[in-house]
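Heads up, one of the protein chains got dropped from this complex, but the rest are sitting where they should.
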Amino acid sequence: MDDMTSGDIQESGVSSAEGASQSISAGDGPPKMTTRNVNVFYGEKQAIDNVSIDVNMDNVTAFIGPSGCGKSTFLRCLNRMNDTIPIAKVTGDITLEGEDIYAPQMDVVQLRARVGMVFQKPNPFPKSIYDNIAYGPRIHGLASGKDELDHIVETSLQRAGLWNEVKDRLQDSGTALSGGQQQRLCIARAIAVDPEVILMDEPCSALDPIATAKIEELIHEIRGKYAIVIVTHNMQQAARVSQRTAFFHLGTLVEYGVTTDIFTNPTEERTRDYITGRYG
Amino acid sequence: MNNQATSKIDPTPTDWSGDVMQRRIKQRYAAERRFKALGLGAILLSASFLLFLLVVMVGNGFRGFTQTELPVEIDFPALTNGAQPAQFEGPDAESRIRSLGVQDIVNGSIEIQYGNDGTDLFSAGAWTSVQSAILKNPSVLIEKTTFYLPVESELDVAYKGSGNPEVEKKITELGDQLSTGFNGNFMGNSDATDPMQVGIWGALKGSLITMFITLALAFPIGVAAALYLEEYAPKNRYTDLIEVSINNLAAVPSIIFGLLGLAVFLNIFGLPRSAALVGGLTLALMTMPVIVISGRNAVKSVPPSIREAALGIGASPIQVVFHHVLPLALPGILTGTIIGMARALGETAPLLMIGMRAFIAKPPDGITDPSTVLPVQIFLWSDEVNRGFVEKTSAAIIVLLVFLLTMNAVAIYLRNRFETRW
Partner (left out) sequence: MSSTALLVLVFGLGGVAWFFGRIKASGFVTGGTRGEVHSLPSYHGWYVALWAAIPAAVFLLVWNIVSPALITDAALTSPTAQQLPTDSFTRGSILAEARSIASGNQEKAFNPLSQAMVEPYRTAITYYQTLGMAAAILLVFACGAFAWLKVKPNLRARTKVERVTMIALLLASLIAIITTIGIFISLIFESARFFSMVSPIDFLFGTEWNPKAVAGPRGETGFGAIPLFWGTVFIGAIIAMLVAIPLGLMSAIYLTQYAPAQFRAWMKPILEVLAGIPTVVYGYFAALTVAPALRDLAVSIGISSASSESALAAGVVMGIMIIPFVSSMADDSIAAVPSAMRDGSLAMGATKSETIKKVLIPAALPGVVGGVLLAVSRAIGETMIVVMAAGLAANMTANPFSSVTTVTTQIVKLLTGDQEFDSPKTLAAFALGLVLFIVTLLLNLIALRVVKKYREAYE
């Protein structure tokens, strides 16, 4: 993976030009991931403009904003999934536990194992449920034997709240599950490599309300064990699952703060307009 | 949610920077590099096959366009009893030149210069080039003229680099007299038994006539079928049947079409064997499905909004298709047609079945004349024992490849030039 873009490292700890109203702090405790002055370009087009945010272990962080505001793009910077798009270029400073993830010596393979991701549409591999979960531990060599692998599969499925539903049919294809189960399978798959951060890109947008409720419950369950960042277009969901909320608009970070504050007492005009449904 | 189970899990964080893990990651990256190199190797190997094939063919075939020559001085005034150039002009000059006995004149001159066995040095048909030279320019008759005539095949092969010792000796004897010249016969002659006299023109003309028939039949039928299936056909079992037949025909081995041509065109319809007509018919059946399939894709890619717009101003369904859809789909259809025609041009097996493997020493004049085509000619020559045919075969392959590559290049150009993204 040596052909991947490494971002320009900028000496900066200053908040964005958006103004003093915007806090970048993630709250109590040391930040798990920090981002400073991040810009993303797709060819000539700038998709993200100077965003700085911190993420920590205790909180679920939600990114909200109208579609096309860059929240998913920004999320994909956090585990360098933008590398798979040849024209994408990321500048700025993103760290995980103090390490610059765009530094040349950073290993993308390790990074992505540490920063897992769950996608908008459930994307189980066309393999058995067991093999879907075992895939990550196998490629990373996390299990020394069959027993250990079985154990990882079981605990991951338990954490994802899927164990009781699938324990009798682990050899069935992962694609045969319902949409909500598929998405929980994908979360279990991410959990199985023992990540530190889990990125969720609109994980419920393809699901029905009951399946959505299960995923939200699951997010509550695993909060604190992993730093969780969730992108959502659903403001109620952000209010329900997150402790911190960042509002993006047109590629810029408008406001970042404690979720209840954002929803009850936003400092920015644009945030208020969005939350009250003036646009979106 | 099973809280009991979750609490049992002790999250021991993975030690990514540990030795074991680092070594493992190194191995994984090594595997990655090996895999990538394997892919690159595969594609370079495939490409080098092509390169090797082309080098072999061009290397051999280039010599097919040249011939080894010996000078022969012919004293026309003495040998023709003072024939005047004016006698050999006009419409029936050819028959009057025949009466001149050019063959004897040439052989006589050869014997004077190279001894009694001298004619053995030359290709048996060497005199014909003298005859055509006179026909072209009768004024050579008024003076002594030196002709460079092709030598016989073994000597030719030896001089070009690979002969047996006996012939090598002859070459040393002849020394500087031998020279290499352009083989003017190759593009103009037809098949012959003497490799020094063979030419590709007969087969090329046969190919052109056959391709013309194929195109004239397969293109209109293929386009019409594509339009019907894509624009008008109701969705029912009969349409499915047509689609299945077309898809299968496109994958039926070509030799089966030859068997069909033999059984139907020759035995039932009683059409003449070896004729370009039958070849064209057979290849048309083979090419038609290719045109239908590419035509359907081209028609399919025309956006429905154009059809709706035309229908909206009151055009009939036929007018919609012939005024709007067909012109827009035409570049795509043409690309597919050229590719199908290129395939037909290179096709050999079905033509062998319908008897196009005869020895044809005269270019065909019509669609029912016995004829041969380029790939069959290549096949026939490749079977010849005489080593002089090796380079002729390769030369014929070069001619065929030039045609095919040109066609493919045109198709690629058309595709890139007119490809519209809607």
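As written, the chains take the letters A and B, and residue 1 is the first residue of each chain.
Keep this in mind: a residue touches a chain if its C-beta (ideal position, glycine included) is under 8 Å from a C-beta of that chain, and two chains touch if they have at least 3 such contacts.
The model shown is predicted, which means the values in this text are computed figures rather than measured ones.
Which displayed chains make contact with the chain that has been left out?
The omitted chain makes contact with A, B across the full complex.
In the full complex, which of B:A93, B:I255 or B:V410 touches the chain missing from this view?
Once the missing chain is taken into account, the touching residue is B:I255.
Pick from B:S139, B:S179 or B:S245: which residue touches the chain that isn't shown?
Answer from the full complex: B:S245 touches the omitted chain.
If the hidden chain were put back, which of B:A78, B:M187, B:A216 or B:L405 would touch it?
Reading the full complex, the residue touching the unseen chain is B:L405.
From the list B:L227, B:V299, B:L334 or B:I360, pick the residue that touches the absent chain.
From the options B:L227, B:V299, B:L334 or B:I360, the contact with the absent chain belongs to B:L227.
Which chain B residues would touch the chain omitted from the figure, given the whole complex?
Output for chain B: 28-29, 31-32, 35-36, 38-43, 45-47, 49-50, 53, 56-57, 60, 220-222, 224-225, 227-229, 232-233, 241-242, 245-249, 251-257, 259-260, 262-264, 267, 272, 285, 288-289, 292, 316-318, 339, 342-343, 345-349, 352-353, 357, 375-376, 378-379, 382, 390, 393-394, 397, 400-401, 404-405, 408, 412.
Considering the whole complex, not just the chains shown, which residues of chain A touch the missing one?
1, 79, 81, 84, 108-114, 116-117, 119, 121, 123-127, 135-136, 139-140, 186, 189-190, 193
Throughout what follows, only the chains that are shown with their structure count from here on.
Using mean CA coordinates as chain centres, what's the chain A-chain B distance in Å?
59
What part of chain B is in contact with chain A in the complex they form?
1-3, 5-6, 8-9, 11, 13-14, 16, 20-21, 24-25, 28-29, 32
Along chain A, where are the residues that touch chain B in the complex?
1, 107, 109-110, 113-114, 139-142, 155, 158-159, 161, 163-164, 193-194, 196, 217-218, 221, 225
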